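Before I ask anything, here is the structure I am working with.
Only a single protein chain was left out; the remaining protein chains are all shown in position.
As written, the chain order gives the labels A and B, with residue 1 at the start of each chain.
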Amino acid sequence: MYIYDKFDHTITRERVAEFSQQVARRLTGELSEDQFRPLRLMNGLYLQLHAYMLRVAIPYGTLSSKQVRKLADIAKKYDRDYGHFTTRQNIQYNWIKLEQVPEILAELASVEMHANQTSGNCIRNVTADQFAGVAGDELEDPRIISEIIRQWSTFHPEFSFLPRKFKFAVTGAAKDRAAIQFHDIGIQVVKNDAGETGYAVYVGGGMGRTPVVAPLIKPFVARTELLSYLEACLRVYNLHGRRDNMYKARIKILVRDLGPAEYARQVEEMWPLTRAAGVDIEPAEEARIRAFFAPPPYEKIAEPVASFVDARAKTRAFAQWVQTNVHTHKVAGYGAVTISLKPIGGIPGDASSAQMHAIADLADTYSLGEVRVTHVQNLVLPNVKQADLFAVWQRLGEIGFAEANIGLVTDIIACPGLDYCSLANARSIPVAQQLSERFADLDRQHIIGPLQIKISGCINACGHHHAGHIGILGVDKAGQEFYQITLGGAGDETASIGTLLGPGFAGEDIVGAVDKVVNTYLELRQAPSETFIEAYRRVGATPFKESLYGRR
Amino acid sequence: MAQAKSQNKILTGNRLRNGETVYYTAAGVWSPYVAEAKVATTPEEADALAKIGAAAYAANLVIDVNVIDVTPGGAANPAHIREVIRATGPTVRADLNKPVTPPQR
Partner (left out) sequence: MAVVDRNGPIADKWTRLADDAPVPRAASVIVSFARLKNEHNSLFSTAAGVGVEIAGDVNLKELEPFLPRLGVIVVRFATMRDGRVFSIGRLLREQYRYSADMRAVGDFIPDQALFLLRCGFTSFEVAENFPLASFKQSLAAYSTWYQRATDRATTVRDLRRENAPSGSKS
């Protein structure tokens, strides 16, 4: 993974000093709350219901074991002994004291981490495929360009006060595991007809109250020209994006209003100027960053690995876990393990400091010291030898993270909702917990097959409900928590936005309603191999509406 | 649960220094415990609370200052579920919840 050089360290240290000084000025009252808010948000510091929340960036979801330990120690020392991994591959702490933030940032800086631009109307943490570097289907490790974008976008002098937040996601493969078309800019590594590697650029996707699947704006940008192209994309947005209405300020609205073709034209017009400004990366620097993502020293292992085959045959639960939680590795004899942060009845994405320490130890012993965060709020050990999988599974069982449910109905995304979030209409976590309990039977989960439930506590859609096969949205109905169901969303390369089924359900009825939807699917699918989303796309919403609301 | 109609209101905010959820008390201090909040029973008293809140915000003591509804049950019973959760903590972490009155020493 990328390792800071002295210049990265200098900038990070200078940032800690700058923000510490801003905190001090706030505490003395030199800065008012109105002046401080944008500054603290640019450092990922929110005020939630119970305390400040600090969002720490995990660039493109990659962590070293040392960083995981630091995150655990911060949870213990400055928070209430746990953290929440988010859909944007960040970690959030929920009980932070403003006066301690400078200290926390200094601790983070010591392990090459920060909270830069994890909120605010600036360029946010770049997310990428959690299987970057280990997936057999990728053209190039998406973390290379993600790190280049991270550096370029850090303290960008022109783009730190955009009309609204700005999110990048990168995938290195045609199979999109990073939901790139739901981002302000989605980047896909592609090859052109000449066989050169470059980037396809999608602009103007997003969720929130106006979900949009991003259109393709530029099919191919050469490797060393991407930054100037992005700078042109951002400048057109910065100048012309709406600032009069916060709900219309995202780039998706600008692209929609101008039309993708006209937006693309304006970007092309701006591009020569940003090219001349000298932001593009030199080949030598590109090569320097690329080198950090060279494959680690894998062993040559012949498949099949006898002990692994044997363990699967002997232990059914292990075999089930391998089926759902171990992703094929590009190197023979290895697997990429997804650690489910979705124990039955648990809080999706939460991990205690003890659990984080155990995971860091596993990474050191079995995964070349690396951990990844997924946009489905799980963690990944990317480089586990097949011969070690059984031991990893057992240890994960001891810390409660061996649920064999990745991609299944209990692998639920849930935002913090009204238990923590000051913008929420309704709670998300208890709904996730109850659904998880309802579908706890693992055999039944396997019968149901791939099915993604995603829950947001309000229209901001932090829980990606628009992209859920089954989406659940919390609404406030005369002071009561109500939940609407959407069906048919998808966040992968077949991205689509879910359709609202009908009136919402009260808290005590939502689990039963989802169960009905699932049963309806089981009844109407043509074969067990027809997944929920495939069946939905074949039959549409009507049968599900009828089962929930009766025939009209 | 039907919403009880009531004019009763209390003043709340979060401490600037540490973000803690606090309530303005009859003793004129900010307490973490909702049951200690001073209850305004008339619009005039509610206005007075709002003024106190604005002054405390201007003095950089508290942020996110609001006058909120409580049920006739008293200060310990905010009318809206959001405020109930704010007062006592996340419903999904009973171990982290806080009482509505100060713990007995």
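Heads up, the rule we're going with is that a residue touches a chain if its C-beta (ideal position, glycine included) is under 8 Å from a C-beta of that chain, and two chains touch if they have at least 3 such contacts.
What you are looking at is a predicted structure, and each value in this text was computed from that prediction instead of being measured.
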**Item:** Residue of A:A174, A:L273 or A:I447 touching the missing chain in the full complex
**Value:** A:L273
**Item:** Full-complex contact with the absent chain, from A:A261, A:A284, A:A478 or A:A527
**Value:** A:A284
**Request:** Check each of A:T10, A:N192, A:S307 or A:Q394 against the chain that is not shown and name the one that touches it.
**Result:** A:T10
**Item:** Contacting the left-out chain in the complete assembly, out of A:T154, A:T171, A:N325 or A:S547
**Value:** A:T154
**Prompt:** In the full complex, which residues of chain A touch the absent chain?
**Reply:** 5, 7-8, 10-11, 14, 17-18, 21-22, 25, 30-31, 35, 38-39, 121, 151-152, 154-163, 227, 235, 238-239, 243, 273, 276-279, 281-285, 287-288
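Basically, only the chains that are shown with their structure count from here on.
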**Message:** Taking the mean of the CA coordinates per chain, how far is chain A from chain B in Å?
**Reply:** 35
**Asked** Tell me, which parts of chain B touch chain A in their complex?
**Response** 1, 3, 14, 16-21, 57, 59-60, 63-64, 79-82, 85-86, 89-93, 96
**Fill in**
Residue positions on chain A within touch of chain B in the complex are 26-27, 29, 32-33, 47-52, 80, 96-99, 347, 418-420, 422, 424, 427, 429-430, 433, 478-481
